[in-house]
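Can you keep this structure in mind? I'll have questions shortly.
With one protein chain withheld, the remaining protein chains of the complex are depicted in position.
What follows is chain A.
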Amino acid sequence: MNVIISLLAVIVLGVIAYVGVEGAGLRVLFGVIIPYAAVLTFFVGMVYRVIDWAKSPVPFRIPTTAGQEKSMPWIKPQPIENPSTRGGAIVRMILEVALFRSLFRNMKLDFRQGPKVRYSSEKFLWLFAILFHYSFLVTLLRHLRFFTDPIPAWVVGLESIDSMFKVEVMTPVIEIGLPALLLSGLVLGGMATLLLVRRLWIPQVRYISLPADYFPLWLIIGIAITGILMRYVIRVDVVGIKELTMGLATLSPALPDGVSGWFFVHLFLVSVLFAYFPFSKLTHMAGVFLSPTRNLVNNSRAVRHVNPWMTEPVKYHTYAAYEDDFRELMVEAGLPVDKELEPEDESADDKGEKE
């Protein structure tokens, strides 16, 4: 159900853009206003989110320790899985962000009758996720060719690496190979699809999935499909598109005629993705850097840290109050006391006088 609703939402968005441009001729709205608004929402929104998170303090050091701590010199510590220095924590974060270290660790439960419980390595999620994210990144960077003039050499280089894998499919409808096949776009669409299939395939994951989980996947699949269609199937006016995108990039929007409605569908879905970003789980992109269980150093026994809000002295049951409660029993049991028992025969005064 959630998956259908999300798919419908994306289809409706696509139709809105196509009809809006081809039917109502709202090219300025879909070509200029919405893209600008979306990008603005993205940047303002993400900065706001990060500031909002950062405003909440990290009162305690709570790194998840995944290896031996630094203790005595003859015990070999694991400086990355359990960092005792800032450098170790940075390397840990790099492994986390660049290679998805924690996800790589993933194990799969194998529950058999008996009951016997076993665990086997489970790398599919890691594989889908990492290919998805890197192809997303490459696709994004590759698109800089539309926003730069001259196109930087590294973007050209990236694209030539991306298209190293040449396949030629020549049919009356599809002519892949001319232009060169770009892997990143296909992988992006493919991995988004596999992530979607995985979400539907595994009963537990389907059970926890919200529309908010399917929607961005459908959105990205929609973006990939429209992009691929434009590149390989539908003839679009690339020169006109470049004129439009350069206009956006240089803040002097131009709307050449003849740019297909399909392009506006693509652009609108991208705009929706950008605008949706700061309000959704997609903020994990920025949030992962702030995660206190991963980015902190495990040294709180060696170095003092300060909690910014727990500054008032704590009220606790003092030893004096404890002894007041139990003095008689303590004396009887031969335990030392700070304050002796009051002698019962009122000889205390005499004693006091003698001293």
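Heads up, the rule we're going with is that a residue touches a chain if its C-beta (ideal position, glycine included) is under 8 Å from a C-beta of that chain, and two chains touch if they have at least 3 such contacts; residues count from 1.
The rule we apply is simple: contacts and distances are computed from a predicted model.
Undergrad: Name the absent chain by its UniProt protein name; which of "Cytochrome C biogenesis protein", "P-II family nitrogen regulator", "ABC transporter permease" or "4Fe-4S ferredoxin, iron-sulfur binding protein" is it?
TA: For the chain not displayed, UniProt's protein name is "4Fe-4S ferredoxin, iron-sulfur binding protein".
Undergrad: Among A:Gly190, A:Pro211, A:Gly240 or A:Pro253, which residue is in touch with the absent chain?
TA: Once the missing chain is taken into account, the touching residue is A:Pro211.
Undergrad: For chain A, which residues reach the chain that was dropped from this view?
TA: 5, 49, 52-62, 64-72, 74-76, 78, 81-82, 84, 96, 100, 102-103, 105-109, 111, 113-117, 119, 125, 129, 202-205, 207-213, 279-281, 283-284, 287-288, 290-294, 298-307, 309-310, 314-319, 322-323, 325-326, 329-330, 332-336, 338
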